[in-house]
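Heads up, one of the protein chains got dropped from this complex, but the rest are sitting where they should.
So that you can tell them apart, the chains are marked A, B and C in the order they are listed, and the count of residues begins at 1 in each.
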Amino acid sequence: MSELLRGGRLSSSRRDVIKFTSSLASDEKLLKHVININRAHIVMLVENGIIKKKDGSKILRALSDLKNKLSLREDVEDVHMLVEEEVIKSVGLDVGGNLNLAKSRNDQVATAIRMALREELLNIMEMIVNLQEAVIQLAEKNTETIIPGYTHLQPAQPTTLAHYLLAQFDVLERNLKRLMNVYERVNQSPMGAGALATTSFPINRERVAELLGFNGLIENSIDAVSSRDFLLETLAALSIMAVDVSRFAEDLIIWSSMEFGLIDLPDEFTSTSSIMPQKKNPEVLEVIRARMSTILGDFIIASTMLKGLPSTYNLDFQEATPKLWDAAEIMIEALWIFSETVRNIKARKNVMKKPLLSFLTATELANMLVRKYGVPFRTAHKIVGTLVKKLMDEGKTLLDVTPELLMKVSAKFLSSPLHVKVKEIREAIDPASFIMLHSVRGGPSKDEVERMLSIRKNLPNRYRREISSERKRIEDSIDILNSIAESYTSQV
Amino acid sequence: MSELLRGGRLSSSRRDVIKFTSSLASDEKLLKHVININRAHIVMLVENGIIKKKDGSKILRALSDLKNKLSLREDVEDVHMLVEEEVIKSVGLDVGGNLNLAKSRNDQVATAIRMALREELLNIMEMIVNLQEAVIQLAEKNTETIIPGYTHLQPAQPTTLAHYLLAQFDVLERNLKRLMNVYERVNQSPMGAGALATTSFPINRERVAELLGFNGLIENSIDAVSSRDFLLETLAALSIMAVDVSRFAEDLIIWSSMEFGLIDLPDEFTSTSSIMPQKKNPEVLEVIRARMSTILGDFIIASTMLKGLPSTYNLDFQEATPKLWDAAEIMIEALWIFSETVRNIKARKNVMKKPLLSFLTATELANMLVRKYGVPFRTAHKIVGTLVKKLMDEGKTLLDVTPELLMKVSAKFLSSPLHVKVKEIREAIDPASFIMLHSVRGGPSKDEVERMLSIRKNLPNRYRREISSERKRIEDSIDILNSIAESYTSQV
Amino acid sequence: MSELLRGGRLSSSRRDVIKFTSSLASDEKLLKHVININRAHIVMLVENGIIKKKDGSKILRALSDLKNKLSLREDVEDVHMLVEEEVIKSVGLDVGGNLNLAKSRNDQVATAIRMALREELLNIMEMIVNLQEAVIQLAEKNTETIIPGYTHLQPAQPTTLAHYLLAQFDVLERNLKRLMNVYERVNQSPMGAGALATTSFPINRERVAELLGFNGLIENSIDAVSSRDFLLETLAALSIMAVDVSRFAEDLIIWSSMEFGLIDLPDEFTSTSSIMPQKKNPEVLEVIRARMSTILGDFIIASTMLKGLPSTYNLDFQEATPKLWDAAEIMIEALWIFSETVRNIKARKNVMKKPLLSFLTATELANMLVRKYGVPFRTAHKIVGTLVKKLMDEGKTLLDVTPELLMKVSAKFLSSPLHVKVKEIREAIDPASFIMLHSVRGGPSKDEVERMLSIRKNLPNRYRREISSERKRIEDSIDILNSIAESYTSQV
Partner (left out) sequence: MSELLRGGRLSSSRRDVIKFTSSLASDEKLLKHVININRAHIVMLVENGIIKKKDGSKILRALSDLKNKLSLREDVEDVHMLVEEEVIKSVGLDVGGNLNLAKSRNDQVATAIRMALREELLNIMEMIVNLQEAVIQLAEKNTETIIPGYTHLQPAQPTTLAHYLLAQFDVLERNLKRLMNVYERVNQSPMGAGALATTSFPINRERVAELLGFNGLIENSIDAVSSRDFLLETLAALSIMAVDVSRFAEDLIIWSSMEFGLIDLPDEFTSTSSIMPQKKNPEVLEVIRARMSTILGDFIIASTMLKGLPSTYNLDFQEATPKLWDAAEIMIEALWIFSETVRNIKARKNVMKKPLLSFLTATELANMLVRKYGVPFRTAHKIVGTLVKKLMDEGKTLLDVTPELLMKVSAKFLSSPLHVKVKEIREAIDPASFIMLHSVRGGPSKDEVERMLSIRKNLPNRYRREISSERKRIEDSIDILNSIAESYTSQV
């Protein structure tokens, strides 16, 4: 008999086939939305005189009852059928059979996924903001913590930990913006598209969209049931963020290695050994790094699934949806634990004391000769290059440069050798003054970093408010739906 | 000696190593931008009093000369080095050596890629608009061309070719919007970030950005040289579009098969056989479909390359850039030839004449019973289901339904059997009236399709103007740069 | 206290961190193997005099007890720690603490994965054989079922369903062979490699391998703990098969479309509609096709995870393992349901009756002119091409060729026109005789197909025997381990 309930859709009688093709496992996320969609649809049908208010009210009451007690059963094909079955069980076929009047599983599932997804997107955004805050916190403590900046994993120039962290903040910022772009296109309603050709009943698609908190329609009905680009662009945005998060984790794993030793990871985010307490395995960061690959994989899987499909609806779609929830869950968990990790990182001081790192400021010594003594740029570089080579050959560091040495070396390249002051040399080669001098917009100098910090500090709170207000907007729509439904059912 | 020219960067003396690590092959796209970056940088250095106007002018003249005559040589590592070498060759080391004062290859390459990429993005957008126009053209001719709409590759409901094409238009529209989002984040200037820590010279990053037509800065200098998310998000947007384009091609390949026979592909876009003229192999569409996989692959490759990298610059970046040009070129060519194909497609008429397709309107017969005779929805479906089964068993089509038959069948389900008029049956089961009745927003009815068409018709021209105006804006910036550079050099 | 039990490995005290880094969820597959590894290790330690027999016996008894009652708890990091904890709980720290003497979690986990994987590989092989049998069954019924062979989704030449199915058999055969190659490299023991440097205790790695049913060692200890290529090559082999299975499903989906209509899918493997009984949505095949993308994704995810990792062990490895079980499970389920589907497919007869398909034999008409009348190959093609065009223009089929028509057309190309017999024409253009004539090795003629069938028919049984015998070999090893362990514990 169950086949009669289902818009005439007959599924298999073989258990193994039902289990194989069932989407129930991943439908849990959709359940409450499917119920709300059905409610909004019924309200609209009544408002447009397509079904009788009396019938509508009965269905609405049955749907409200479902909300609290429904659990997913194993032997049903999907959540849409489950809801329909339960409603008919409750109010009978003649009334309950109208639940699917002027709609179809095809538009309903697309709508439900979008509703669940917009919630997930807001959750992810909140987690990004959370990590931004942790980054800001750590940066504020480390505006004077000098570290080597690396290129090719080789030390290149001094910078500060705060400067680095602000870069990570801005990376997260762009990811947030990308998700905001995605959100706009996700939050559009396909309802009313029917199986693919809308319906011959005079429905009001805009009204349903409004009651469900959407900010617009996917207008063309073929597009509405056939397109899953909103799913791909979510996964794409998460994949790009996955690459960024993985690189951030990679930096911290390397910097916490015994050899680099720039930072200490908090004990509870590593595994250690009672016999080798010096060894802290960065397990949390490794798991974060690894899981980011799964998010990228989810995008690829969904793309590959969809790529070969003709229009409009194919059951393959059903297999793509769980990849969305998988990627969202991984990202949310990873951002959470990453925030906790970052908040508890301790920077090591004095990392610039390693002798070889003294040479990181060699370029600045050359720049000083250009700036203060008018030496041509390339000549200045040659002088300093020769100087550095000499020092290294003698096992010395850049701290051993003296005015005399500089005079002697410069004599080879200039007609009149340079007489540079000790203080000028000290200033040029000191990492702290290197950083102070790099005060151009976006640079590592304390002033500039604090300027950037002061602007970024207020952003997380602003974003939290925006996220809250969007959640509120959606809840308000559902509240209106609730009160209309209640007003109906109270009259029955 | 070449090592002295290169900001002190020493590359290998082994031919095989230089060849292996060289990026020259894909640097061609960057050459003109690298020259302009150098010019803007020099203008700014002069304006800010960092180098003498006289020296700046000489360098600017050398750079202008380069513009026309420079060709990429095999034995050079990259385009940045080539330009510097040529300038020094032309104006000598003391003056020309200043070309790299206060900048680095790291910020320069990121800037050049973004400049080349914004051009490509505009080109791709133009091609999308081109395909949109072709789609509109074909749609306008086919607002009354009825075709079966398919789900699961099985005919489901009647629709029109125009309705389907408008769905494709909207799909393209979202792709266009995504690229516009991407464009905003691409068109930001990293210049002035130096190797990673800006510079101690008092440069003006905003000025350089302005002269190069950027609409903002990538502010943090570590972020500026270390991030390639702009590259990934371009490839991601192209990958999503690749899935859409592939699905569009798939539909046309299937529909042009002898068995489906909905459309005729133009001869010159297929390969045929002199002995089997009925066989038209849809070669262009097959190649389009296949190449879309490469675009997806380019995204995956670039993501995988970047995912494991620590900050800031690593030479791995260099290998990711060509994937960008590859994907852009494939997409541009594919969209072009796809537009040409679509423009020349002929729809077959009368495809609905196949007997089995008559049953596509069965649901509408049931809907009519609900609407006009107040039959409960599920009961109406049962009546029609029983009817259809009977007809099929007797080898008949839905066209064979008569009032008598309907009366007989309905008697099994209703206390008083239905007396439906012939005209009502005819209207319900006629595909043309099915479509006329589906006039809800976004539906296939001619009126609704024409309404949607009339709005979309004007979009391509609007987008063309926007693209042109953005190109103009960039050119204007470069014109200003040209006139400043000329005013300098004319004074030398 | 738990930290003392764990080889001195200290994990976090934060619940969220333990949950985040735990592998318990996917460790279920490993549990019985981890217990067996521990048992074999202890037996070897006793045999080599490294621990006392008395102590070894106690541990073995504790491990045997575990076998039946152990369940995975939420609060433990992984299965290795769980087993150690339980043993120590049972026999005390002084004795039980020796469980990890001369071994490490690093070699143990690699060994356990390989043991679980070899079982899965045998299961997958069995499912391939199962599908091969289904293919053979369907082929045997259809050696004379003529279908169009398609290229570019366009009908090209007649063939038979059996001929096509034998191609699928051979595709599966190569997949089976690939998995056999993989199996050889999987079934190698890493045990004894320790954390990465073996151990200073005089262990016998070969003995442990033998007791666990391995056919060799991963000799180098760094290689043994650091390599996961066995995991990648399993996923790669499954990915290749996934492409093949997806293509097979694609063929059946297209062929079961109303338009192609070559086959009927069994009702219980499709979803149908009570109102549109002619529409059978090929849901099982669609889900199979979609899930094959996930297998490909699993390979990509695991590759991307591993690609950036330095040697030797990194926790990222832990995240790659579940992809193996995921891919294996998907493949096993899909092959099972695919076999059931294939077994129940019905071929439609008379599909060659469609008028346009008559032209598929045109090339054979030309070939006949070459063979019987010595017409040059190209000239024969021109004659037939002209003929076909003429027929099509007149709305006729190839069945309308007459000797007169052929004579008339040939006169344009030959000095003396051809006088061909009616019978010769009939034979050439008849699909059945087309097929009979294509009797070259590997061709569709009934004789040749039956020859191929007769050879392939026996393979499934042979493979089943081989799989059984390999399972038996492994069980025998474990039986020996059991009896040694029992003989020890019975003495305690």
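Rule of thumb we're sticking to: a contact is a pair of C-beta atoms (placed from the backbone, for glycine too) under 8 Å apart; a residue touches a chain by one contact, two chains touch by 3 or more.
In this text the structure is predicted, and so the values were computed from the model without any measurement.
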Residue touching the undisplayed chain, where the options are A:Ile240, A:Ile253, A:Ile288 or A:Val449: A:Ile253
Residue of B:Ser293, B:Ser445 or B:Ser477 touching the missing chain in the full complex: B:Ser293
Residue among C:Ser13, C:Thr151 or C:Asn458 touching the omitted chain: C:Thr151
Residue among B:Leu122, B:Leu166, B:Met305 or B:Leu398 touching the omitted chain: B:Met305
Residues of chain B in contact with the chain not shown: 3-4, 7-14, 16-17, 20-21, 250, 267-276, 281, 283-284, 286-287, 289-291, 293-294, 296-298, 300-302, 304-305, 308, 314-316, 318-320, 333, 336-337, 340
Missing-chain contacts mapped onto chain A: 151-156, 253-254, 257-261, 274-283, 286, 300, 303-304, 307-309, 356, 359-360, 362-363, 366, 381-382, 384-385, 388-389, 392
Residue numbers in chain C that touch the chain omitted from display: 4-5, 7-8, 93-95, 97-98, 100-101, 106, 149-153, 156-159, 163-164, 166-167, 169-171, 174-175, 177-178, 181, 185, 192-193, 195-203, 205-206, 217-224, 226-227, 229, 232-233, 236-237, 239-240, 242-244, 246-247, 250-251, 254, 292-293, 296, 300, 303-304, 306-315, 364, 367, 370-371, 376-379, 381-382, 385, 434-435, 437-444, 452
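Note that only the chains that are shown with their structure count from here on.
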Chain pair with the greatest number of C-beta contact pairs: A-B
Centroid spacing, where centroids are CA-atom means, of chain A and chain C in whole angstrom: 35
Inter-chain centre distance, chain A versus chain B - centres from mean C-alpha coordinates, in Å: 23
Multi-chain contact sites of chain C, meaning residues that touch two or more partners: 273-276, 281, 283, 286, 300, 304, 308
